[in-house]
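A single protein chain has been removed from this complex, and every other one stays in its place.
Order of writing sets the chain letters: A, B and C. Residues in each chain are counted from 1.
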Amino acid sequence: MATVNLEHLAGRRVLSLRGKSVGHIEEIRVERDGDELLVTEFHVGIFAAFERLSALPVGTEVLDLFRLRHRDYMYRIPWDMLDISDPARPRLRCRLEQLSHMKVGADGKGRSPASTAHASPGRKK
Amino acid sequence: MSPLFPVRCRSAEGRNAPNSKSRHADAIRGKGWAAEKWRTARPLAEGVALLLVLLGLAACSSSQPIEKQSALAASAGQTATMVVDAWASGAAPTAYASATLQSMAESLAAAGRQIQSDNSQGRAVVTAIGQLSAATRQAQAGVEAGNPRQASQAQHDLRMAAADLEAAAKPIAPKS
Amino acid sequence: MDLLRDLLDKQVVDRNQVKIGKVDGVVAELRPGRPPRVLAIELGSITLARRLGARPGRWMAWLAKTLGGKRHAEPHHIGWNKVRDVGVDIDVDIDVRRTAIFDWQDWLRDHVIGRIPGA
Partner (left out) sequence: MKKLIEISLGIVTSVGGFLEVGSMATAAQAGATFGFQLIWAILLGTICIIFLVEMAGRFAAVSHHTIIDAIRERFGFNAFLWPLLATLLVNFLVMSAEIGGVAIAAEFATGIGFQWWALPVAFLTWLLLWKGTFGFIEKGVAILGLVTLCFVVAAVMLKPDWEAVAAGAIPSLPGHDAANYWFMAVSILGASISPYLFTFYSSGAIEDKWDKTYLGANRAIAGLGMTFGGTISVGVLIVAALVLGAHGINQVEDYHQLPLMLIPVFGFWGFVLFVASLAIACFGAALEIGLQQAYLVAQGFGWTWGEDLKPRQDPAFCGVYTLSLLLAAIPITLGLDPLKLTIFSMALTAASLPLTVVPFLFLLNDERYVGEHRNGVISNAAVIFIIALGFVLAVVSIPLQIFGGS
């Protein structure tokens, strides 16, 4: 049974099949399935980091201020499109072009309703 | 004030700038924002470097040792005078007064040693500082012996030496 | 649920509301053709050191093994089935006294802190 430590994926650069950088992993999405917790998606790109820090508007403005905004989107890569068997070197399993329909706008448009409900079931007050 | 790490002026900017910068970058990077984004912030880095150079120049230009040392010595001399006053009027305990005078005498001696100048002004400053130091020692002896007369005699010497120092340091002091 | 945001580095409390550490790591099982499954959360200095790099990880593992014996050569695991609630804190259904997690604190208490009068 192969196991992997998911915390090592945080902040890692994702490489495409040809070794080109796609961005950094900023979030790992998991979903409950009965008693199990399954990894469903990897979010890649600086806007995913802003989202994690609840700083989407501020972060975007800061990027614009320093003219560091290179992309307007983040990728949401499904679990089966990323090889994480070596968490220090995650690699895409598909071609770069296939990623285009995994793009999500920086303003969060195009997100599925499920992912906006971030509160977990047993959330305490 | 005397720096904890006396380093020559020249060595400063290049070494410190990248260090401090990368630390802040780390702080706001969160769980791994793209580090190379910061590399593109070169204009910012250049601005910072310029600022550092300017500050470095400002710092260097104002650090003439002889001025600094004579200012230090003048303050030490005034402190000695004030402490003797306080002691004589019973406002300062003997142990404190004597320790203070001891410490002032030491800083005066150190200030005298720091000035390495061959011109006549420099020599006059060093002489005046030496007199201040001697008078401080004498005041200390008076305080320790519980002898107010010796202390007030020393205070008189202190005032004379302070006036000498002021006169000697004047031509080379900054415009202030 | 977002793993990095909602789970990793959160406070873990045991059955008796004792703070036992933070979620230092998350272990998942890779399965061919099926999504990775979270097996356990990991706690302990070895996990933390590994997050800083492979070499610090090896040093810390060596140190833990040397100081604590075999029982401490690996990070502490708490199975996902023991996790009761993921909220402000992570509630787990274990009793920390029955694990090795606080061994070193117990040692500290018994050999150092407890020997100082008034503890």
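The rule is simple: a contact is a pair of C-beta atoms (placed from the backbone, for glycine too) under 8 Å apart; a residue touches a chain by one contact, two chains touch by 3 or more.
If you're wondering where the values come from, they're calculated on a predicted model, not measured in any experiment.
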Omitted chain - touching chains that are shown: A, B, C
Of A:53, A:81 or A:94, the residue in touch with the unshown chain: A:53
Positions on chain B contacted by the hidden chain, ascending: 1-7, 9, 12-13, 16-17, 20-21, 23-24, 26-32, 48, 51-52, 55-56, 58-60, 62-63, 68, 71-72, 74-76, 78-79, 81-83, 86, 89-93, 95-96, 99-100, 103-104, 107, 162, 174-176
Missing-partner contacts on chain C, residue numbers: 4-5, 8-12, 18-22, 24, 48, 51-52, 88, 105-106, 108-109, 112-114, 116, 118-119
Footprint left on chain A by the chain that the document does not show: 10-11, 53-55, 58, 118
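Note that in this section only the chains that are shown with their structure count from here on.
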Maximum inter-chain contact count - chain pair: A-C
Interchain centroid distance [CA atoms averaged], chain A/chain B, Å: 56
Chain centre separation (chain B, chain C; CA means) in Å: 52
Whole-Å separation of chain centres (CA-atom averages), chain A against chain C: 25
Shared interface positions of chain B, touching two or more other chains: 31
Of all residues in chain A, the ones touching two or more other chains: 10, 26, 52
Parts of chain C lying in touch with chain A, wherever the complex brings them together: 1-8, 24-30, 35-39, 42, 47, 50-51, 80-81, 84-89
Sites on chain A touched by chain C in the complex: 1-8, 10, 26-32, 35-40, 52, 79-80, 84-85, 118, 120, 122-124
